[in-house]
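Mind looking over this structure? Questions follow.
Note that this complex is displayed minus one protein chain, with the remaining chains in position.
By written order: A, B and C. Residues from 1 in each chain.
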Amino acid sequence: MKRAVAPHLGTIKMRLTCPFCGERDHQEFTYRGDASAKRPAIENDSIEDHRAYVFDRANPDGDHRELWNHTSGCRMHVVVTRNTTTHKVTGCEPVGPWAKTMKARS
Amino acid sequence: MTRYSAWSILKNALKGNKDWTPAWRKPEPKSSYDVIIIGGGGHGLSTAFYLASQHGITNVAVIEKGYLGSGNIGRNTTIVRSNYRLTPNSQFYEKSMELWRELSHNLNYNVMFSPRGVLNLAHTPGQMDTYAERGNQMRLMGVKSELLDRDQVARLNPGLDVSGSARFPIEGGLLQPDAGNARHDAVAWGYARAADQLGVDILENTEVTGFLKEGDRIVGVETNRGEIRAAKTGVAVAGSTSRVMKLAGVEKLPIESTVLQAFVSESIKPIIPTVTTFGAGHLYVSQSDKGGLVFGGNIDYYNSYAQRGNLPVWEEVTSELVAMFPNFARLRLLRSWGGIMDMSMDGSPIITAGPLDGMYLNAGWCYGGFKATPASGWCFAHTIANDKPHALNKDFTLDRFKEGRMIDETGRGPTPWYH
Amino acid sequence: MSGFRLNLRDGLGRAVDHDSKINFTFDGKNYEGRKGDTLASALMANGVSIVARSFKYHRPRGIFSAGSEEPNALVTVHSGPRTEPNIRATELELYEGLEVKSQNRWPSVNLDLMAVNQLPGKAFSAGFYYKTFMGPSRPGHKATQFWWFCEQLIRRAAGLGKGASQADPDKYGRMNAFCDVLVVGAGPAGISAAERAASAGAKVILCDESAVAGGSLLSSPELLDGEPAFDWAEERLAELAEHENVTVLTRTTVQSMFDDNTYLAVERVADHIKRPAKHQVRQRAWNIRCKSAVIATGAIERPIVFAGNDRPGVMLADSARRYVVEFGVSPGKAVCVFTNNDTGWLAARDMAKNGVIVEAIVDVRKDVPDNIRAAGEESRAEIFLGAAITATNGFQSLSGAQISEFTETSGEVGRKLKKIGCDCIAVSGGWSPAFHLTSQQGEKPVWDAELQAFLPGGAISAWHGAGAMAGKFGLRHAFRSGEEAAVKALADAGLGEGDSDVPRIEGDEIDYAPAPVFEINSGGKAFVDLQHDVTSEDVRLAHREGFISVEHLKRYTTLGMATDQGKTSNMSGLAIMAEARGKPIPEVGTTRFRPPYTPTALGAIAGESYGHLASERLTPMHDWHVAEGANMYANGPWLRPESYNRSGESVEQAYIREAAAVRKGVGLVDVSTLGKIDVQGPDAAEFLNRIYSNGFAKLPVDKARYGLMLREDGMLFDDGTTWRLEENRYLMTTTTAGAGQVMDHLEYHRDVVWPDLKVALTSVSDEWAGVAVAGPKARNVLKGCVSDCGVSNEDLPFMGVQKANIAGIPVWIARLSFSGEMAYEVYCGAGWGQELWNVLMKAGKRFNITPYGLEALSTLRIEKGHVAGPELNGRTTPYDLGLGGMVSSKKNFVGATLLKRDAFHEEDRLQLVAIKSIDGQRIRGGSHLVKGNKDEPGRSEGNTTSTCFSPELECYISLAMLEGGAARYGEKIYATNPVRDCHVAVEVVSPHIVDPDGGRMHG
Partner (left out) sequence: MVDFPDRISPLDAVAEPGVFGTDTNSPKVFLSENLCGSLIQVQAWPDTISVVEKALETLTKLAVPKAPETAHSENVSIIQTGPGRWLIDAEVEGLEDKLRSKISAKNGAVTGLTHARVVVEVKGPKAAWVLASGIAIDFSLKAFPVGTSQVSHHHEIGVTIHRTSEESFDLYVFTSFARGIWHWITTASSEVGYAVS
């Protein structure tokens, strides 16, 4: 059994502003990595395109647009713009079906 | 250059320690070398040492942005082990163990390698089976391993909560008896001194600002101290891999950089003999020769270059530590720090020629880099010297992601923050 | 040092209750102190001079400071499970019955035989360990066994105090706090900032590490608004504490600053009493999130390094003054002040004014301002200008000091001036602002040449420095900078400026800038780091050997790595290195302070998690399982019954009985732990079709289908059945352990990848209790209790799903089989789960229905070749597990493309097989498959994954992954398990052992 016996007991704590719930500890969110990795369309079956989506990362030193899911809140996904050197967060935008109907809260 | 020994210490003490000389020179950069290694950390320095000692390539420069050993070699939890499940990993890390055992002699520098045993605790019968599977793999690879039951574990580590009422009761554990710890800084200094004695130039405070190219071929580097040319350029910069490779025009790699925090308590008299890991979460702890408990757990999952972490990992790690050893609750955290991990997409390293001509890449160590230091240098030196991988690192390619040959020890897939 | 209690009178010793008596013991000896004393002040009052031994040389050490910067006076408090080593005597509050022991000594602190460590003298210098202990190297074998042997001895000698060997019986707590402005430090700057912030309506938290807030005001000689500073502070703090917007936390150290203005503070709730009251926590971690902070942590006095400076009796000048003024304790009978700045003189004056004999004031400077000279005269001390202390003497404690000429500009030591008898040297080498918190964030400090000190650098987070921490020394500056910082913090919080009054101050106005003298180099052992025994010679040796970067210096010599984190030693070390390198201090650099500020109990950081690591997840039938004697087994957060052992039964006997009962009759098992996800919406079918590798678009209503879910890299991710309840409504089930990850996976694809699909996803794992009824008699059991739905093959065929009713409970029944037997999964609302279970048990009674646990469940599915967690290990593809038929070639789905990569289709991949023991020997978990015998097993060709005794075959079997296994049925190999000492001859067989045609489950 490779799955950990215990659930992940904690994640992280900076403060992110969920467009729905407001400002919360990072700990309420699940990190999902680089938001620039876009899945090829469902019709696309190019191995190279899928490989790039799954494995290639710019891993920038500076502003990073990344996905977080507010797992312990409204469960929305947000794209956070965060500086990987200072950890300063400069944006939290909603993504998903509701993104168009709501504005990023600041 | 003085050979270190008890005798040299006595002799120098009598002269008031006035005659000691620098452990390594601080040379001016030459305009060209046979090989440049970017990164004066453990892996870069060991690569230089083995290039010089195993392959006779001594016209080598190690280029380090800060002070020598300023990266992860100086900020880890010092664990040395080879208790892996997958064959490419287990044979590679066992090579490292073999080198560790002789390292102090080979470097004429006591790296304080201490084979005190690494114990992984299991909390369910299912986990015991998983550990047995790993222990058997180790045995079949010629590595010592023992599966211990609860009583044996309790005898080994008397402070452990082995009660059945624990939230995750301890069922037993897997012990690698000759794994252990080493003094991390001494590893960097020992390799540096030994490489320096063989003629390697170690250039500290020298930052690579770009790469020299002829056509598509890398022919050296630009630095804040001028251009340095070389036929072969190796990159061994751990958490900085992406930023250095970007200077060479490689925009994306299967690597993300994250923070791993490590923790040390105040010094106390010996209280745990082995390195011990908690199997119902993620925590590893050992006690340094000075008496501090050295421990760590998960990375702070998000991408980071900040060399500092956040509070939740503190809470998670200490919670697991005091769950495992409830007698530690009144001991006190002295210091914590963060290092930048080059997390690869499958949790295993990359030691390869390329991805550009004239360039060689050593990266993706996740948080297993310290124990790999000798074998990493050994294999990387071989790869650079022969332009092809050693049998031990032939599986650690960049192409494996394209081909589907991932070496995924934890089975968590391409989510680097979970490896 | 032979300290003593002064005659307490009004205005002297305000920190202690003059009339109280507190009994305590130190190393078993009884002493008396006063309420309000720290252990340090009480020991000093009792004339105890040697309190501890140093780390490396075991040299005798006394009290050096009066606060958390203390490097020397470390003791062990309590005994048994509450034993707490390395406690600073300078912070430990005295209480009746306090028991304290000295540590790191044998046999006693006054006679420590381990002090032999210092005999090798210069040989035991920095780098000593690295250069030797390699031992002889033997031909063919160079392993450093010599070191391994020596290391055992070294480890025993190292370390400070001893930790407890039993569990800590106390509790820890946590508080999540939010405020507009956090003020760290309740000295003059902090009080001023807090008042200002509160006046603007801000929510304020004010923390101070001491028992009594007030900081330097507690011993300031100044009058504020005409009253003694102590009284003024007391009144103002009382007012603040009354303010509805303000929380004042004393005994609370802000230990670290994290991202986005998050701070960890630890409140010592019950460390000043013998033990916490029942229900009381010992310490509480405060996780504070503020909009802005005022950091007013003051400054730490630093010493001057000189030969013999580690003798008990040498201490910081301002600390000596505080013992006199605050605690009414004289640090010695004859005090000599050694300074490079004005504050040393004020210490001399204040001590003398309160009855302490100050023999001499030695200042490295040639000249001092008139007001300072006057203060010196007031102290009636002999004055030495342009002079330094160049040696000390005494047996264990200090008895005298050599004063010599000293030239500040060149650092040269001149002729000897006078040998003076003294039992205390109060030394002041200037002040280092305490910007530890801000440095933790990586903010680089800046050098102030005037103050000869680093000041905090630019802010990443929203904080503002005030008072000495920001280089604003003296009360006037402290108050003003506190206000200014508060105004900036208020702006960060979006609040108005507020207003407040700075008090009228009567008292000295002095210059805090010291002469740039950090060390008197006169030969002889001069200690830089007192706890770690790092001498100035060690620093110079590091320089000679090339360890010249600050980080190398620290790591090579261990300077600043002791429990005080170099609070009083880092600057001196840096200055000595700078001098050796011939460079100005800021070019040599500064070390980054690492959190926490002071050592913090691990239990306090764990907080409420200590003793309660993680919540258990329980099914509705949990209590029944426990009452029936089930062994409960941790499966992720869930607890599940492993087996229901009857008396005398082993787990193995129990699961074999249970599994056999299912095959022969009927059993029931709690499957409430399965992940359950409600999937609804017009695009639900399309969504599932993209998520699963097999087709889902055409699944009819009232039918369930087993589905495979892949990761995008082609590896199997999870499996389970999904039921189509209505045209646009599905109930997806997942593995127990995978539930959370699957939900995340679905939401990611719904929100991020295909946001145009209308799909609603809701976890309903907690809504439904689930019971599987399995075995040839399963239908009979259901027949006896189900209404509103038939359970015959026609009414409810294999994979059929129906709504029904059991004893008034609305249920869903699905004809699913994990065991290979005829089986039904019955789901009902969780609140009725136990009732449903009872009804089924009752209905099954005449069929001898048997509850079964995880082990039997596993046995049944192994016999059937169904994969589960151990096979879904993240490294297997559908093809590897013989599930290639479930990979649709007619559509794309998550993982479809990368599954096409070459390596996934090689013939020698590990593939699922079963093995059975040939000679009846037990196959144990974790075996590897090899061709060779026990002595020469050869290489691993695979491994077992799920192992059991098969009641059906009456032998041990296992699912296994074997290289090219699908083509190797019939082959005889070995399952080797050296760590469990077994080696079993096995035959490779198809994993579908029981009823391969599925007649039983379809029947």
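One rule holds in what follows: a contact is a pair of C-beta atoms (placed from the backbone, for glycine too) under 8 Å apart; a residue touches a chain by one contact, two chains touch by 3 or more.
As the structure is a computational prediction, the values presented were derived from the model and not from experiment.
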Considering the full assembly, with which of the depicted chains is the omitted chain in contact?
A, C
Out of C:N30, C:S410 or C:S615, only one touches the absent chain, namely C:S615
Taking the entire complex into account, which one of C:S137, C:Q653, C:Q834 or C:S888 touches the absent chain?
C:Q834
Taking the full complex into account, find the residue in C:A177, C:I918 or C:C955 that is in contact with the omitted chain.
C:A177
Could you tell which one of C:N110, C:N728, C:N892 or C:S990 touches the chain left off the display?
C:N728
List the chain C residues touching the unshown chain?
171, 173-178, 203, 277-281, 287, 289, 608-609, 612, 614-620, 622-623, 637-638, 672, 678, 680-682, 684, 726-729, 758, 760, 762, 764-769, 807-810, 829-835
Just checking the interface: what residues of chain A touch the absent partner chain?
7-10, 20-21, 24-25, 27-28, 71-76, 94, 97-98, 100-102
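We adopt the following convention: only the chains that are shown with their structure count from here on.
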More contacts between chains, A-C or B-C
B-C
Indicate the whole-number Å distance between the mean C-alpha point of chain A and the mean C-alpha point of chain B.
29
Interchain centroid distance [CA atoms averaged], chain A/chain C, Å
26
Which residue numbers or ranges of chain C touch two or more of the other chains?
258-259, 262, 287, 613-614, 634, 712-713, 869-870, 873-874, 898, 901
Where in chain B do residues touch two or more other chains at once?
123-124, 126, 129-130, 168, 280-281, 306, 310-311, 315, 319-320, 402, 410-412, 414
Which of the residues in chain C come into contact with chain A in the complex?
258-262, 287, 289, 460, 613-614, 634, 636-637, 690, 712-713, 737-738, 740, 744, 747-748, 750-756, 758, 869-870, 873-874, 892, 896-898, 900-901
Interface with chain C, chain A side, in the complex: residues 1-7, 9, 13-15, 25, 30, 32, 39-40, 42-47, 49-51, 53-54, 67, 69, 71, 75-77, 86-89, 95-97, 99
Per the contact definition, I'd like the list of chain B residues that touch chain C in the complex.
4-6, 8-10, 13-14, 16-18, 20-24, 26, 66-70, 74, 87, 101-102, 104-106, 108-115, 123-126, 128-137, 139-140, 145-147, 158-159, 161, 167-169, 174, 183, 185-186, 189-190, 204, 265-271, 280-281, 287, 289-291, 306-308, 310-311, 314-315, 318-323, 326-337, 402-406, 408, 410-414
